[in-house]
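Structure first, then comments.
Yeah, one chain of the complex is gone here, protein chain that is, but the others are all in their spots.
Chains here go by letter, A, B, C and D, matching the order in which they are written, and residues are numbered from 1 within each.
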Amino acid sequence: MLGGRAIKPVLDVTDLRTVFHTQDGTVHAVNGISFYLEEGELLSVVGESGSGKSVTMMSLLKLLPIPPAEIVAGTVEFDGNDLLKLEPEALRQVRGGDIGFIFQDPMTSLNPVFKVGFQIMEPLKEHLGLSEKEARKRAVELLELVGIPSASDRLDDYPHQFSGGMRQRVMIAIALACDPKILIADEPTTALDVTIQAQIIELVKKLRQKLGMAIVWITHDLGVAAGISDRIMVMYAGFVVEHAKVKDLYRRPLHPYTRALLATLPTDDEEGEDRLKSISGLPPALHEYPNSCPFAPRCEHAFDRCQKENPLLMEMGDGHQVACWWDVEKGAPR
Amino acid sequence: MLNYTLRRLLFAIPTLLVISFIIFVILDLAPGDPTGQLPLTIPAEVRAKIRESLGVGEPIHIAYFKWVRGFFVYEPLYWLDQIGITIGDPSERARIISYATRGPVFDLILERIPQTLWVVGLSYVFGILIALPIGVISAYKQYSWFDQLGTFISMVGFSVPTFFTGLLMIVIFSVQLGWFPSVYDTTLDVNSWDTFILQVKQMVMPVAVLALYNASQISRFMRASMLDNLTQDYVRTARAKGMSEKVVVLTHVLRNSLIPVVTVIALGVPTIFSGAIITEQIFRVNGLGQLLIIGIQGSDFPLVQTLTFIFAILIVLFNLIADVIYGILDPRIRYD
Amino acid sequence: ERGSDGNLNVAYWQAVSILNPYLSGGTKDIEASSLILDPLANYRPDGSMEPALATEIPTIENGGVSEDLTSITWKLRDDVVWSDGTPFTAADVVFSANYCLDPEGGCNAASNFADVESVEALDDHTVKINFSVAKPFPYGPFVGATAPVIQEAQFKECMGAKAPECTEANFGPIGTGPFVVDEFRANDVVTYKANENYRDPAQPAFATVTLKGGGDSAATTRSVLETGEFDYAWNVQVEPEVLDQMMAAGKGEIISAFGTSVERLMVQLTNPDPSLGDKRATVEGGPHPFLSDINVRKALSMAIDRDILVEVGYGPNGQVTCNVLPAPEIYASTANDACKTQDVEGAKALLDEAGWLPGPDGVREKDGVRLSILYQTSTNSVRQGTQALIKQMWQEIGVETELRNIDAGVFFGGDQSSPDTFQKFFADIEMYTNNFDGTDPEAYMGNWVCSEIPSPKNQWIGNNMPRFCSEEYDALSAEMGQTASIEKRSALAKKMNDMLMQEYVIIPLIHRGRVSAASNTLGNVVLNPWDSELAFAEEWTRVE
Amino acid sequence: MTKHDQVLVKAQNVKVHFPIHKGILRRQVGSVKAVDGLNFEIRKGETLGLVGESGCGKSTAGRAMLRLYELTEGQLDFEGVDIASLDPKALREIRPRMQMIFQDPQACLNPRMTVGSIIAEPLDEHTNLSTEEKREKVKSLLDAVGMNRDFVNRYPHEFSGGQRQRIGIARALALDPDFIVCDEPIAALDVSIQAQVVNLLQDIQERMGLTYLFISHDLSMVRHIADRVAVMYLGKIVELADKRDLYKTPKHPYTQALLSAVPVPNPEVEAKREHIVLQGDVPSPANPPKGCNFCTRCPVAIDRCRVEEPELRELNKGQFVACHLAE
């Protein structure tokens, strides 16, 4: 897809589609998403709430509740296998072993009744077959790695004895436990304070250098994404609407949605205008598979083609892809 | 936690005293008379004499005081005596005496504990052992046929009174098939394999009836609690760590789901001692429940008062235990 | 041969709570202790007396009873020893009497010792009982299981107020009877073993006895007749058709015998209207608004089809009766047998004649008084069946009935504070069974004299539930107390019975048999309606 | 700054401590010093931003402003009336003049009441309007917050977060208040919606001359909306200044760290920025450190900071800082 891919990606997702069967009908949460991840790079996924970021990532490892969820199409190539076709047993080895996952809410993502140490050691024993003692040693190392002081004492604490930031570090430690090739972080800092968020981001940057794993970083904070990523993927209503190298995207956003998102942010020199720009309207309910552009109702540039045809990702050069019929740079339809 | 427990215990004392007094007043007001069970051929004057000799009709405050003294002073002293610690003059002790048996109430109660624990207690244990897996599977496979069937059976088990299920069992297993005795032998002394088999046989039916009833309630709680926890975020975390479903459900979810269920179970324990009246009656297990009902029927005031008060203590105590267990099981809860 | 027949399993649906009959008048307790304790004489199933610890039954003829009827002298067997091996002597008998006579002891058998002035041991094996009045029937003390002999040595320390404290003795009395207590669990089970020192070396045939209490009547019966777990079930109260079905299993039989029990309706003659306050259901409160009319009472009796009551509720174990004193044979009147056939038309005519005419809803009324009856009894499924039947029968003659059933403990309990006792009788009709101990009806017939009317003045103590008061009846009762001759006594008793019947203040329904169930493998069992059912258990054997 | 001359709310040494009970007799053994001596004033018509980390006492302070919590100590003047000591009746009278908008638009609306009745509740409590008048008022309020009038009969769950927040705002406006405490009104909203709500708040402020206490942890948004900003740390204000001063020349090391932690949505800038990454977590307010509250995490702390508590002092005109080192 993307031109000039030098190395073989560690993860290659093509045309992933996931739906939820609910009482009110089918929700089309992920509508044919393709992306790849190269060794050691950090891919940010941004988009507003409900755009399918989490569902996409959880589909990869079938972490969704099935039913109501159903992965209707797609392949997830990892290590020469299609994860979606893997036997449950083999998939289990990938989960936590090869691919680590960090979830959004550190408050609820740890099991409240087990000691932190136990929760870190669990995957170590499961995947690496470490003994209790070895696992404990490794757990201490991991906690030290993520910067928790007096780690060996804190192994016997319960999650509620940790602050939010520390819990998120524990989550990271768990995800890193088995030296995964890929780390998927689903909004890992959203629930945290800015200063703590800065700590975590700093930590991830450091770990990346040290361990060199590939990372998918889900966020809705364009600021965070700007600081850490190599590439950015913007999602809207279950589609990828724009995809580019990070500098490219911020310098030259091509999709009206991306542009609008960037515009809503308050700027440094607030002297300029008194009011923020906002995107009117609501994201669509995903009750049917869209055959028009899902952003069209909120789009200032929408024209008749947008109502009739859903744009596919189009290569705009240097790996910059966009799914839009309107060329914002020219101010005319493509 | 210790502080909390101590404080609750401290508060329990006045509560219990009030409870004991209220029970006393209720029993005092209650109609009925210990001579009511005597044949009509016994003339009224003789009845009056008997009543007098029992101490019926004393002013309530005196009677209450005597009972309180018996319960809180003389009985403990007596039992201390039994283990070899003598305080005061043993012959002075007026223990609480039952009207009907003219024997100490505590001895009667003590005699009943084995069968109560064996039958009713065991049925509670079995009920729990049946209920937990049913609850877990029902919740894990919500709306599956297993779940539907489980719901159905537990509702039936809950709605059919035990006097009916008990009798049905007797008709089938004792009368028709002759497998199990319909009468529980409390004097059976388990000292060999054969007597053990006998003991098991005589326990099968009452335990089954009660276990069904207990299981149907507990399994509902278990199911609800599991359902609550299965959708929690940490479950996803466990799966993402690559834990097997077995570990996810039986370690992570179960441990959390058990917290409320265990307290429900603890709250149910006092009913072990009082709750199985009808079943005890049907199979003639003659445990504490039957003792209570006999006491009530015979207006055996000291027996009823003492038994109900012991139940009250158990209720208050297990309320406390339930709360404490909650605190122990759930590390987030810290009472202080 | 003693102890050759293994274990005897007996089921009582009321559990035994104490083994000292003097401290509990409960039938179950008395019968359970009758296996251990013997009186001087027992009643046989035919109503005759048989000496037990005595050598013979004292009579005027053999000089045992004094001519003036004020004393009786018993000769004791000299070959009897207590189960602990010590000899049985007259001192034990004297002690037993004193034990019961002690005013602080609350002795249940006190009525057996009524009018006893003193008991003396003439020698080691002769006891003389002196009465303060002439006793035409001097067999109250030490005859029958209610008043057995207890061992002085064991109960010496347990006189009077101390009686209840001797738990060990009360739970395991030493006796002269065929069995001794092995283990006693109050309100649950008693196990006995054969008394090594029993006076008849060949008895008892059973080595051990288990007497299990609890459950209900149907369940105990089932355990004899259907499952065969038990050999004997006491006091069967089960609907006849259920009983038939149980017997079809072929494991046992129903045995029955007729004593003096009569299920009867008591008619309230005074006004039970709650608005009367303290005067409610007392003579002072005035007569009953309609039951004071003898025509109404008579019509109520006529309307009842007693055959159906028997058929539905009692089967072979009940007989229609028209007397409140149906037995023994010599006392049974035949003057009232008309009641045996239902006469609805006659009843209606009677009421019409008396001016009780059907109102718009079919209920008869006169001067604004409706024939609306509150009919109470104790809780018991057979009684409730009878109630329902009678309600319908009365409905046919235009009488409306409201049924009420009261817990037996409350109904018979005599608690001053309860409005529901049978003595207070705050209802129009009440139903229960009564009988008398032994074979002598004097005390029983004395229940309906004026002075026995319960009222707040005597703390509602008294047996004259209908509040019937007749000088003539009182005179007859007094006369009986002075009469020794059996024939004259029987004539007096019949006359009193007929008076009550013809006044319709008591409406007898059913002469109830005592019914028990016995396994087919049990031999020599005859139901004894005059004494403890277990009084002759030493004679029972196992047959194949 | 002429429009902001009159002082509307004045907090003097406001403290809110939550008692901690321990022991068998539940004696009070200490307290959570959620708010520990606030001094500031809010002028009529201005927006005072209040920023700080989670748990530093922002919400408690906001709620204390409306006396939803009883003050442990201090004085709270609302137009010269000390509301901290008002009796319940007088307090009820004054309630309509001060209102609150909550953080979680989901949680602050009763899920079982219709939008109409939610907005009408303050009217029920404080006015004698007829049903008809109330309905009209509710509709005009819906207009004011830019919602469809037909939504009155719907339930909160049928709305998006932004719409729900508008409902909350409409409720707060129902009684024409002078002062509104906005407790993180946009924290739970999506990026694309946040702007809508902020714009709405600004519109209303202009139209109705409202005064806001705007609590947030989003420093860029506070910079956008506020006139002056107070930075809180562990129950205390560490810096209070005009927003320009504060963002340009933060004096307190905590403010500096806070500002540097805010990511900038520009990869080029972001790559070059120096971040001051604080170590450790905020200490527990039940057990604050001796001396300066910030000394445990402060990158420049000196010994004096661990002993002596710094006063909030006016460094430049209108810029208050509580730091020994600031100059």
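Rule of thumb we're sticking to: contacts are C-beta pairs under 8 Å (C-beta built on N, C-alpha and C of every residue); 3 or more make two chains touch, one makes a residue touch a chain.
In this text, contacts and distances are computed from a predicted model.
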Exercise for the section: Write down which listed name, "Putative peptide permease protein", "Cytochrome c biogenesis heme-transporting ATPase CcmA", "Hydrogenase maturation protein HypC" or "Multisubunit potassium/proton antiporter PhaC subunit", is the UniProt protein name of the chain that is not shown. Expected result: "Putative peptide permease protein"
Handout entry: Residue in contact with the excluded chain [from C:Gly3, C:Pro358 or C:Gly385]
Key = C:Gly385
Completion exercise
Among listed residues B:Leu29, B:Ile113, B:Val190 or B:Ile328, the absent chain is touched only by B:Leu29
Practice task
Tell me which residue among D:Glu70, D:Asp87 or D:Asp150 touches the hidden chain in the full complex.
Solution key: D:Asp150
Problem - Identified contact with the non-displayed chain, of D:Asp5, D:Glu125 or D:Glu308 - result: D:Glu125
Fill in the blank from the handout: Given D:Lys10, D:Arg43, D:Lys134 or D:Arg171, the residue that touches the chain left out of view is D:Arg171
Exercise for the section: For the chain that got dropped from the picture, name the residues of chain C it touches. Expected result: 218, 238-239, 241-242, 245, 274, 308, 311-312, 378-379, 381, 384-385, 387-389, 391-392, 402-407, 410, 417-420
Problem - Touch list for chain D against the chain that is not drawn - result: 63, 66, 68, 91-92, 95-96, 99-100, 102-104, 107-114, 121-122, 125-126, 148, 150, 153-155, 157-158, 168, 171, 175
Exercise for the section: Quickly run down the residues of chain B that touch the omitted chain. Expected result: 11, 15, 18-19, 22-23, 26-27, 29-32, 151-152, 155-156, 158-161, 163-164, 167-168, 171, 175, 278, 292-293, 296, 304, 308, 311-312, 315-316, 319
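Quick note on the criterion: only the chains that are shown with their structure count from here on.
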Fill in the blank from the handout: Comparing A-D with B-C, the one with more C-beta contacts is B-C
Problem - Whole-Å gap between the CA centroids of chain A and chain D - result: 32
Completion exercise
Per the C-alpha means, the centres of chain B and chain C lie apart by a whole-Å value of 37
Handout entry: Of all residues in chain B, those that touch chain C in their complex
Key = 29, 31-54, 97-98, 100-104, 107-108, 111-112, 170, 174-175, 178, 181-183, 185-187, 280-284, 286, 290-291, 294, 296-299
Fill in the blank from the handout: Per the touch rule, the chain C residues reaching chain B in their complex are 11, 15, 17-18, 20, 23-27, 103-108, 110-111, 161, 163-165, 167, 170-171, 183, 185-189, 191, 210, 212-216, 219, 222-223, 226-227, 229-230, 249, 407-415, 417-421, 432, 434-437, 443-444, 459, 461-463
Fill in the blank from the handout: Within the complex, chain A is touched by chain B residues 231-234, 236-245, 247, 252, 255-256, 259, 329-332
